[in-house]
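The structure appears below as structure tokens.
In this view, the complex is presented without one of its protein chains, the others remaining in place.
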Amino acid sequence: MRKHFHLLLALAVVLVMPLVMHSGSLASEVLIFGLAAMGCNLLLGYTGLLSFGQGIFFGLGSYTIALTLTRWPLPMPLALAAAVAMGALGAAAVGWIAIRQRGTYFVMLTLAFAQMFYFMAYSFPRLTGGDNGLLDIPRPSIAVAGHTLWPLVSPWQYYGFVAAVFLVTFWFLQKASNSIFGRTLLAVRDNEERAGAIGYNLKLLKLQAFVISGAVTGLAGALHAMMTGIAPLSSAEYHTSEMILVMTVIGGTGNLLASLLGSAFYVLLGDWLSTLWPRWLLLLGVVLMVVSLGMQRGLWGLGETLWHLVRRKDRAAAAPAALGDKA
Amino acid sequence: MSTPILLEAVGVEKRYDKFAALAGVDLRVRANTVHSVIGPNGAGKTTLFHMLTGTKTVSGGRIVFDGHDVTHEPDHRRVQRGMARSFQVTSLFLTLPVRENLRLAAQGTAPSHALNCWHAPVGARANADAVASVLARLGLERHADTPVGNLSHGQQRRLEVGMALAARPKAIFLDEPTSGMGIDDLDEMKRLIQGLKVEHTVVLIEHNMNIVMDISDTVTVMQLGRVLAEGLPHEIRSDDRVRSAYLGNMITGGKA
Partner (left out) sequence: MSIYLLQVINGIGIGMLYFLLAVGLSIVFGLLRFVNFAHGAFYLLGAYFCYQMTRWGLSFWLSLLVVPLVVGAVGWATEKLVLRHVYDKPHEFHILVTVGLALVVQELVIVQWGPLGENVPVPDLLQGVVMWGNFVYPKYRLFVIGFTAVLAVGLWYLLEGTRLGSAVRAGSESTEMVSLLGVNVFRIFSLVFALGAATAALAGVLAAPIRGAEPFMGIEALGVAFVIVVVGGLGSFTGALVGGLLIGIVQSVMSTLWPEGARLMIYVAMAAVLLLLPHGLLGRKG
């Protein structure tokens, strides 16, 4: 029941955003980074893997969609699939090496690989546009035999597409997190040593988590590139990996939908504050520290705590006689 | 009367740099028996367990289980062969409920299913029979949905054994299952272990001599990384070498 509840909640958010927000691009960003944060959450919240490499897969998704839509024009759905596949492949490569290490070594490796990818992107400008990135990425409308089925020209039209992709992907991720695989990941996160001792092949499990995470993050990168029209070098920067992590942690690692909360917080707060104060990231750093120190379940956890507090007050108010009985 | 040999270790060595934790250990465990390994601290008992179950790799020697040479197989492979172990220091999934802990342990014998990212572990995929039977065996049905971190120490130690049971193994390795337990829990544990030998083979590390002497079919005594003596409980109890290794007290069951 709970997983249906989350899906309905996600649907509600998707439907409500056009009603309360002015910018279709901003709403799309919330969903796009929501996907990226969910991919990160699968690694952090479910497997216990802190990855600073999500920018690699995001960047791979961006570059792939750019190349497949401009240089070797593929139909958009195929191009998107290619971006997802590249994200998955990149994650498999990074994961295969990084997983051999545990704990802190693993975290550092993901960061080092992220830097490596950044310099690779910088050093091969013929493929990635180097410093400039890849530009003029088209946003082909969905068409069959020349008839446009679903125009994706305006920001809100594109939002509709992103929302559909988001909901389908969220549904898949939910299934995965509630599956035997997802439940086993939770065990790996809880007590890795025991999980290995009772028969699980930790490397394979972690690798699969990585591949799914990479695929979803690559998808996010591709959607973002189509939205903005560019695949910038900054997608591969440390900053991107860091921000995806920040969104995931601030939202809360307890469940997937919390990642949407985290991305909404980041995107909307950033949009509002960045015009007022260019150094708003300072505030974000402080929030990250506060969450690490005292609010580990993130905003979602905060919401849950407040909800329980409110319900307890209601119950106490509604039945004062019962308290008397206990005495 | 003798059942076939299920597990055989020949010349097992384990070195950590220059320190030899195990200096050539031979062990033969017969099927459907309770085989206890005892010895003073530092004798290498837990290290031997690590070697037998594959938690760590040997520096030398050979281990044959159920006819297969498993010397270089990692622990998760040996689980599929039919080995399961409990830990001296409780190592459970504390944030997960008892039922889930057992389900995971039962599921561990078919680890490829763990990669299934589509189907939830319900219905036929839930290993419900194994979980239910172990819950009953352990007497923990009432706590099935309690997070393990909330259980008492004695209950957690029983669950430790249960985790090994859930894998329906041929051989169960119990590393000091009664450590830290109070008197009430001890009897329960003793009955639990004794009842296991009908369907399983039990290899047991224990310091509690009451239990060892009462329920073991064979006792192996270790000291400083080697086997000092091996035989029936009453033979070991009266062996002079063993007495002096323990400096007296422990054999007669002074400890509770």
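Letters A and B mark the chains as written, and numbering starts fresh at 1 in each.
To be clear about the criterion, a contact is a pair of C-beta atoms (placed from the backbone, for glycine too) under 8 Å apart; a residue touches a chain by one contact, two chains touch by 3 or more.
Note that this is a predicted model, so its numbers are computed, not measured.
Here is the thing to keep in mind: the chain we left out touches A in the whole complex.
The residue touching the chain not shown here, chosen from A:L78, A:V168 or A:M289, is A:M289.
When you scan A:S23, A:S123 or A:S154 for touch with the missing chain, the hit is A:S123. Residue A:L245 is the one among A:A176, A:L245 or A:L299 that touches the chain missing from this view.
If you put the hidden chain back, the residue from A:L7, A:V107 or A:L204 that touches it is A:V107.
Residues of subunit A that touch the chain left out of view are 44, 48, 50, 97, 100-101, 103-105, 107-109, 111-116, 119-120, 122-123, 238-239, 242, 245-246, 249, 279, 281-282, 284-289, 291-293, 296.
Methods note: only the chains that are shown with their structure count from here on.
Spacing of subunit A relative to subunit B, judged by their CA centroids, is 42 angstrom. Against subunit A, the residues of subunit B that register as touching in their complex are 53, 55, 74-76, 79-80, 84-85, 87, 91-96, 100, 104-105, 107-109, 111, 113-121, 125, 163, 167. Across the interface of their complex, subunit B is touched by residues 175-176, 178-184, 186-187, 190-191, 193-202, 204-205, 208, 212 of subunit A.
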